[in-house]
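Let me give you the structure first, and then I'll get to my questions.
Only a single protein chain was left out; the remaining protein chains are all shown in position.
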Amino acid sequence: MSPGDHAGTANPLRVLWRAFATIWSVPKARIGVAMLGVFVLVAIFAPLLAPYAATDNSFGRSEDMSAAHWLGTTAAGQDVLSQLIYGARVSVFVGFVAGLLSTIIAVLIGLSWGYLRGFAGEVINFIVNLFLVIPALPLMIVIAAYLQNGGIGMIVLVVVITGWAWGARVLRSQTQSLRSRDFVTAAIFSGESPSRIVFREILPNMTSLIVGSFFGASTAAILAEAGLEFLGLGDSTTVSWGTMLFWAQNSNALLTGQWVLLFAPGLCISLLATSMSLINFGVDGLSNPRLREGAKR
Amino acid sequence: MSLVSVQGLFVVYEPQGALPVPAVRNVSFDLEQGDFVGLVGESGSGKSTLGFALTGLSKPPARVSAGSILFDGVDIAGMTPAQLRVQRHGGFAMVLQSGMNALNPVRSIRDHFFDIFTAHGHVSKRDREARAIELVGKVELPASVLDRFSGELSGGMRQRVSIALALSLEPRLMVFDEPTTALDVLVQHAVMDTIRELQKSEKFTAVLISHDLGMVLEVTERVMVMHDGLVVEDALAAEILAAPQHPYTRMLLSHYGDPRAAVVEVPGLAARGGDRATDVAVAAAGNAPVTVTGDTLDTLEPVAAPAAPPASTVRRREGRAAREAIVVTNVSKIYQRPSRGEEPVCAVNNVSFTLEPGASMALVGASGSGKSTIAKLITGVERPTSGSITFGDLQIDTIKRRQLKRLHTEVQMVFQDPYAALNPLHTVEYILTRPILNFSRLRGRDARARVLELLETVGLTPVEQFAARLPHQLSGGQRQRVVIARALASDPQVIIADEPVSMLDVSLRAGVLALLDSLRETWGVSMLYITHDLLSARLVTDQIMVLNSGAVVEEGRTADVLQNPQDEYTIRLLEAIPHPTVGGLVQS
Amino acid sequence: MNVKNQASGPSDGSLLVAADNGSPTFEKNFNPFSTSKRVATTYMYEPLRVTNTLDGTATPFLATGNTLPDAKTVVYDIRTGVKWSDGTAFTPADVLYTFNLVKATPALDTWGVWQHIESLEVVGDTVVFHLKTEDVPAASIIDQQLIVPEHIWKDVKDPVTWKNEKPVTTGPFVLDTFTANQYTLKKNVDYWQADKVAVEKLVLPAANSQLDVVKNGYDWAYAFITDVEGTWVNADKQHNKYWFPPGGTITLSPNLTRAPYNDVNFRQGLSLALDREKIATDAEQGYVDAAGQSGLLLPNQEAWLNADLPNEGVVAQDKTAALAAFAKAGYTQQGDKMVDASGTQLSINILTANGYTDWLQGLQTVQSQLGALGIDVKLSQPQPAAYTEALSKGDFDIAMNSFGGTGSVFQDMNTLLNSEFATPIGTGTTGNYGRFSDPKVDALLAQLKASTDETEQKAISAQLQTVLYEQLPVISMFYGGLWGLSSDKNFTNWPSEKNAYAPPNTWNSTPLLILTNLKKAK
Partner (left out) sequence: MRYTLSKVGLLLLTLWAAVTLNFLLPRLMPGSPADAAIAKLAQNGPVSPSTRAAIEAQLGVPTGSAWDQYLQYLNNVVHFDFGVSYTFFPQSVASLVATALPWTLVLVGFVTIVAFIFGTLLGVLAAWKRGSWLDTLPTVGGTFASAFPYFWTALLLLFFLGYVAGWFPTSGAYSSSATPDFSVAFLLDALYHSILPATTILITSLGGWILGMRSTMINTLGDDYVTFAEANGLHPRTVAIRYAARNAILPNLTSFGLALGGVVGGSLLVERVFNYPGVGYLLYTAVVNQDFPLMQALFLIITISVLLANFIVDILYGILDPRTRR
């Protein structure tokens, strides 16, 4: 760490708070945080915000936009706006949980194997590379077809299985570089155990990377969930943006002229993913001062 | 008319989301054609910033906020990038501080030259190969380097290449920003010689930026001293040597000494005569402290104040002095290169020595001579390829992971870079508590008491206040003290200090050295002091070992070896040391 | 695909049909025995007779008719004067050869004709089939076997994997052009009833998305389409028509080997709890009707209906009766939960296939209707293959499934109820997935199989309908529709509710009925 590094205090919460503050100081990231915040709030308060229940199919079929149904109804007679609002739950949930789980796996594997040397490290390096190279979506499709019918849990699992490798690789190489830092050697001299060195000395120094890899994994998870649901490989009975697109495509929303059915969920997915990418601009700045925005040439 | 005329120059850094930093404040000076001027000052005093401004390289977040820089009568501070570019040929050039990284790793050296020739069109296509060869010849490199990539060159060669590249612009003003910092002492010396020769033969105006007053005085005619963005002194080298005006200059100057002298004296440290063992007197607090106005804790530390805490607060380690010796017998370490097909490196070659209990021994040698490797071998971080190392009943060469902890209770390390050796996220208290919890039975309140005691030992008072700080809230010298305190936490018998002051400003060095020295005295630990700086070796050790390419070429009592070197390598090391007194006087 | 299909002009006599979907392109395979053959193979090869699966009436094709001298023998009078498309004459020997080929190669026996036939012989212009048992319905199976030319097939090394790229056929059409994106058939000028064929050319593109179908002016398509009035009809109000007759019954099929599904009261409870109209509407957007418990496809098979069944066999939702039935089965409502004696909530797990979206939508309604009674309904939707496997091995509690639609009451009932199919759980079966087993029903089925008298057949069928109605081996919900879309622009006389001479589907041999009935639009 450079002398000018303002890393905050030792308390991990404070470290996170610092990270947040740094992210917040980047205008693009601030927009991202605000957007994400809106989505999260919508997801949490969906029952309060949605005019109807998401699965209530007692309305007219394929109705156009009206005062009662701002975005119209689906071919099954459900309110599109309500579905959209409830759908936020799944995407936010999948993004959060799958992002979190794959980040945890990435952290555990990346850190422990980055710290260890020798044969075991080579093996895991190989496995990580394998997972990096095998195209994720085809693998997901094959696994999803195998695991069948597990609903959101299955999708999360599939996304996690295929999504941890990238983060692990980044964290592994960062660990390897931190491992040779003097303060790590110093910790050995202080009699620290390897696990404590990894988790108390090295890990906190990678907060920004971990946060970044969390948002990256979340974005990937949200897009992957939508893709799998769209292909009909998820549980079509859940209400999510992906299944909305699936049903819209299935019932030919374009044919009935209800392009909103396709447009709205897709836009929501894009905006949610965009919010994460925008936040990542701030995270970049966190780890690399050169990337801080605004410095013109 | 002067070649360069700087008037009332202000340069500020305006980083995003932070307060602006005035890095250069109201600086004015003139440079004449053919001048060789030194620019000295401690880290962060604004030397590079000024250098960049002089060569029209200031770019955001830096901004010339006021004043003018007239080059040949034209103000370059207000030039557009395109106008500046024209000026680069036959105008001003700069050799960057980190010249090691100034070459594009994916372009060959030849391409670098050709790019410049093409950009300015001053060398025709036909002549450019010959010109490139001529230029590298000027910096004493063979023509074959043109085919190489920077990754294939040593640091010294890279630095020479970047000098040759700057030279290819046929500049009238050349700014050398610390051209030798990252280099080995011997190479440093050689590169400086090259620069001096070039300046004489090519007759360009040169500005040499350095934090090493000794070196600057040795090679330049005129010296400007910067402190906190201000030029505090601007005089001929001889004048500065003879009658330094500013207290800061005086302080810098006072830290020079010749390790070969009969008696070596540096403020804050005990004077060193023939045999150190007889000089047990500890420098007293308040011994010639330097006061500089406008100083802050972070930039300049009172040199000797906390060096030795009053004996009343720190218990002398009566009866706890080091008992065991470290015995190194015929140790070699060969590093297999990770990529096959490359020669293995023999980092340590058949080295034997004994570090007696309570002794202080210096291990000196040029970069890559194997000093750090020996430290790693002794501390069990690496295993020797052959030979044995023992510490009491511990066989360090074959030590098990579980026994490492036992070894580290007794043998501790002080790291070279205090900025890297402290985890930026942990408070001083946490950093010091960990070894206490790991190595002793002290817990809770007792552990904390021990932490405070350690802080007091290394002179970080008020202790409560320092305990709560994070590394970035400490100055370099204070950080190094924390590192030392951590090494002491386990109550070790042996301390290995691997270049403990090489990363510190001159003004901070003496304090840390004094502390180490006094600790050795009060606590009775043995110390292995690793350095390439012979002066400091002379100041804090009794015995010395000179390493060359992994092998010991000379050893003996420090004063003897330095005053009367036998091996040619030792002689060269000694010669490479700048001698401002000698050189400066000769020049004037 | 082009934006507008050039092939469809009003005057050139070509017919654009969405019948064969490439996935996404076509492989050239016209082997009539193959399950992955091009759909139009059946427009070129003919069987002996084609049965209208809606009502079971048969139209003679390569046979002019058949007679049953006794219940163990069927005699087909083979049509004379028919030519193969290469000019060779079609003879009874070709029929004999085809059936023997299928016998020699069981992998070709997709209709399972040899499960019924003992032997066959050519007698003059007739082919005589000797059956294994008294087996009147066997004729309807023999009818369907597509006949191939002996002079071509006798040289084929492996008839299972042969792709038959240049089909030699007797039917109304012969292959014209073929690319991976589209193939065309042209009228067989030598066809034995060429005067009945108004279509000069059939165009079958590989990509038939519903957008294509609606926008590109198809003449005939088979597609479940959302909001058919607003889309298909709306695209050409004057000409575009649709007809969605029932083509099978979608049921909930309880696993009768498992408790509580083996309790008829429990099944009654489930049946009475369902509002079939709502389920039908939700699943198929109101295109089909709720199905009755008779097991018949109404109105097509009205003639067979047991008049004693109340309300034509349709069970109306009756929550009170449902609760009473559940109570008899040991389940009572406690608060808002249906619980058993020990107080645990009744939870049922319905198996369906992933991707069968209409079923899924129906099931979601089932879920909420049963949920309203306090039953916890879970849906399990594996991929189709796994679904089929679970069904076949009996590895389910209650499954969404369809039955019927062959046009033969015996076939429909037999597959559904015959204990012959009720293999032990874990062993695969091909019908009667719920493992219904009742000797009386088996006897009835055997009787029906041997009966040559239609009045008797109807009487037996009525008894079987009562069994279905009372014992609920499956709980009928709604009819699976046949989604026929047609346009009067170029051709008229499409089958319709008023003129139900053929089902509107595009596969199997029934399209031959349509293709020989279409008239050119004026």
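Which chain is which? They are A, B and C, in the order written, and residues in each are numbered from 1.
To be clear about the criterion, contacts are C-beta pairs under 8 Å (C-beta built on N, C-alpha and C of every residue); 3 or more make two chains touch, one makes a residue touch a chain.
Just so we're clear, the structure is a prediction, and the values are computed from it rather than from any experiment.
Considering the intact complex, the chain excluded from display touches A, B, C. Across the entire complex, the residue among C:83, C:103 or C:163 in touch with the chain not shown is C:163. The chain that is not drawn here is touched, among residues C:89, C:104, C:123 or C:180, by C:180. Of the candidate positions B:6, B:53, B:116 or B:351, contact with the unshown chain belongs to B:116.
One of C:129, C:304, C:396 or C:421 touches the chain omitted from the figure, and that residue is C:421. Residue-wise, the contact with the chain that is not shown comes from C:402, picked out of C:332, C:402 or C:463. Residues of chain B in touch with the missing chain: 55, 57, 81, 84-89, 93-94, 96, 98-99, 101-108, 115-116, 118-120, 149, 151-152, 162, 165-166, 168-169, 339-342.
For chain C, the residues touching the absent chain in the complete assembly are 1-3, 5-7, 22-25, 27, 29, 31, 34-36, 106-112, 115, 160-163, 179-182, 205-207, 209, 211-212, 215, 247-248, 353, 355-356, 382-390, 392, 402-406, 411, 415, 421, 428-431, 480, 482, 505, 507.
Residues 28, 126, 129-130, 132-143, 145-146, 148, 166, 219, 223, 226-227, 230-231, 233, 245, 249, 254, 259, 262-263, 266, 269-274, 276-278, 281, 284, 288, 290-291, 294-297 are the ones on chain A that touch the missing chain.
FYI, only the chains that are shown with their structure count from here on.
Computed centre separation for the pair chain A/chain B is 45 angstrom, with centres defined by C-alpha atoms.
Taking each chain's centre as the average of its CA atoms, chain B and chain C sit 89 Å apart.
By the touch criterion given at the top, residues 1-10, 15, 25, 181-183, 185-192, 201, 204-205, 292-297 of chain A touch chain B in their complex.
Touching chain C in their complex are the following residues of chain A: 55, 57, 61-62, 75-77, 145, 148-149, 232-233, 235-237, 247, 250-256. Residues of chain C that touch chain A in their complex: 210-211, 214, 225-227, 230-231, 282, 285, 354-355, 357, 360-361, 364-365, 368, 379-383, 386.
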